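Yeah, one chain of the complex is gone here, protein chain that is, but the others are all in their spots.
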Amino acid sequence: MVTVNLTINGKEYSGETEPRMLLVHFIRDVLKLKGTHIGCDTGHCGACTIQWDGKPVKSCQILAVQAQGANLKTVEGLEGPNGELSIEQESFREKFALQCGYCTSGFLMMTNYLIRNNEEMTREEIREKLHGNYCMCTGYQQIVDAVQDAQRKYFAQKK
Amino acid sequence: MYPTEFEYYRPKTLDEALELMKTVEEPKVIAGGQSLMPMLKLRFYEPACLIDLGAIPELKQVKLDEGGNLRIGAMVTHFEVIENGLIRENAPILASTAENIGDIQIRNRGTIGGSICEADPSADYPPTMFVLEASIVLLSKEGRRTVRIEDFIKGPYETDAREDEIAVEIIVPKSTDQYHVEKYARRKADFAVVSVAAIARTASDGSIEELRIAAGALTDGPERLKSLESALKGKKKDSVDLQTSISETVDALTPISDIHGGEEYRKYSLKMMLARVIKELIE
Partner (left out) sequence: MQGSNSSAQTLVYSEDGKKSGSVGKAVPRIEDLKIIRGKGGYADDIEFADQHYAAFHFSPFAHAKIKNIDISKALELPGVIYVLTGEEVKKITNPMKSRAATKSPTSHYILAVDKVRYMGEPVVAVVAKTKYIAADAIDLIDVEYDPLPVVATIEDAMKKESELIYPEIGTNQLIEDHFKFGDTEKAFKEADKIVKDRIRIHRYASTPLETFVTSAFYDQTRDELLAYASDQQPGRTVGSIESTIKIPQSKIRLIVPQVGGGFGNKLAIWQYVALVSLLSKLTGKPVKWVQTRTESLYAFHRPRGFMDAEFALRKDGKILGARLTDWQADGNWPYVAALYSLIKFANMCGVYEIRNLDYSYHSVATNDPPIVQDRGVGKPFMSFALERMMDKSADALGIDRTIIREKNFVPAEKMPYTTFSGEVYESGNYPENFRRALNFSEYHEKLKLQEKLRKEGRYVGIGIACGIEPGTSNLGYYFLSKEGDPDYNGAGQMATVEMVADGTVKVNMNGPEIGTGHVTTIAQVVSDVFGLEPEDIIVDGWYDSVHGHLTYAGTYSNAFNDVYLGAVMKAATLLKEKILAIAASLKKENVEDLDIAEGHVFRKSDSEKLVGVKELAKISYGRLLSFPKDQDPGLKITASYVNKTAKPFHRDDFNVQLTHSNSTHICLVEVSPENWNVKILDYSIVHDAGKVINPGIVDGMAIGSTVSGIGGALYEEFLFDEQGNNLSLTFAEYMKPTAMESPEIKLDEMESPAPNTVFGTKAVGEGGAITSLGAIAGAVEDALKPFGVKISELPIKPEKLWEMVKDTDEYKKLTGGAN
């Protein structure tokens, strides 16, 4: 067993793990942060998307031991200190961008990254940037609506 | 899914890593892990020992050497290949190639060295590396050697690297000629059904001065299409019989045949793609 120390959402965590344990299992089963989900075995679906140093990665494609000392962010880190919804959370709700919600954490972590690291994106660009995240319910249209909306809000906030 | 048990090492220096490669039993290098992790999870691959190169800073550098060649550390991520100014300037085709790989999340973890060493016959980098005439630097306790990409990739999932060797660097000669890199897959993240990388330079008199073309998604791994290159090189662009030359070259290839496309279909598509790509490049 190895002790892995890392930071998630600004808070320090420590947990015991075998080297073979996936980071997503470590986050869910050891650290009990259940917002990050698992939707496939092969890195296709993006349900497990988190941020590592601010960049989105798939936490099922990484071993927990590789994240020793890492600075991570998960869906639980989006809301404000008093539970205020973040702009992407707001937009997803307002635009009906989730149905079953199982893929939503991954999409939110992508959106949080994309709206801050791109010029104003067209719908086509948003679709291209989100192709590593599967949604089986919405057909993606309202997700694209939400990302556009969140980016508009982000730019307005920045002004 | 759940990988089988293995020993895990995370060396902090290249020396430490090379020592481990020599001493532990059946060492397997993990770079970004974006190809390896699914194999571990599906238990298609059950390594005894993983050597993680993630903590070795020198493998993450991009430099330009005195000969004007790019030297790209094996642990440079696809994201960095796209973003890096030196690469964009000196081998823009490489940056464009990286944009086709996986998705944003995969590109943030996956590395150029990991991808090349995987030697997947449908992967994105190899055709580009072939036309760039890149080389791989292999290091072991026994010493250093540099292998041309065409000699390094020996076949599908097979490379020239010995068990104790680590691919540390990719040497990419500067290339700012016209280029085109393209893959056809039904979805962007999928492995190529048909893929082409090409660079070309036309002289002021309209003749084709330089042309290098490689195709991927072939049964025996990527190939330089040398017969096609020589049929066209030196010719005036309006005097070439493109269709016949392409047909002769492609008919001699053996594309992969699987549920994403059979051999004949892929040949057809490859011909069509080549015709368009070459026409665009020499115009």
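Some notes on this structure:
Every chain is named by a letter (A and B) in the order it is written, and numbering of its residues begins at 1.
Rule of thumb we're sticking to: contacts are C-beta pairs under 8 Å (C-beta built on N, C-alpha and C of every residue); 3 or more make two chains touch, one makes a residue touch a chain.
Predicted model only: the values in this text are computed from it and were never measured.
From the options B:R43, B:R144 or B:K226, the residue with contact to the unseen chain in the full assembly is B:R43.
Interface with the hidden chain, as seen from subunit B, comprises residues 1-2, 4-5, 38, 42-43, 184, 186-191, 193-194, 243-244, 247, 259, 261-262, 265, 268-269, 271-273, 276. Touching the omitted chain from subunit A are residues 18, 20-21, 25, 28, 33-42, 44-45, 47, 74-76, 78-79, 83, 85, 89, 92-94, 96, 98-105, 108, 123, 126-128, 130-144.
Rule of thumb we're sticking to: only the chains that are shown with their structure count from here on.
Chain contact summary for the complex, subunit B toward subunit A: residues 1-8, 10, 30, 33-34, 37-38, 40-42, 50, 52, 54, 79, 102-106, 108-109, 187-189. Within the complex formed with subunit B, the residues of subunit A that make contact are 2, 18-20, 22, 41-44, 46, 49, 52, 55-58, 60-63, 65-66, 68, 110, 113, 128-129, 131-133.
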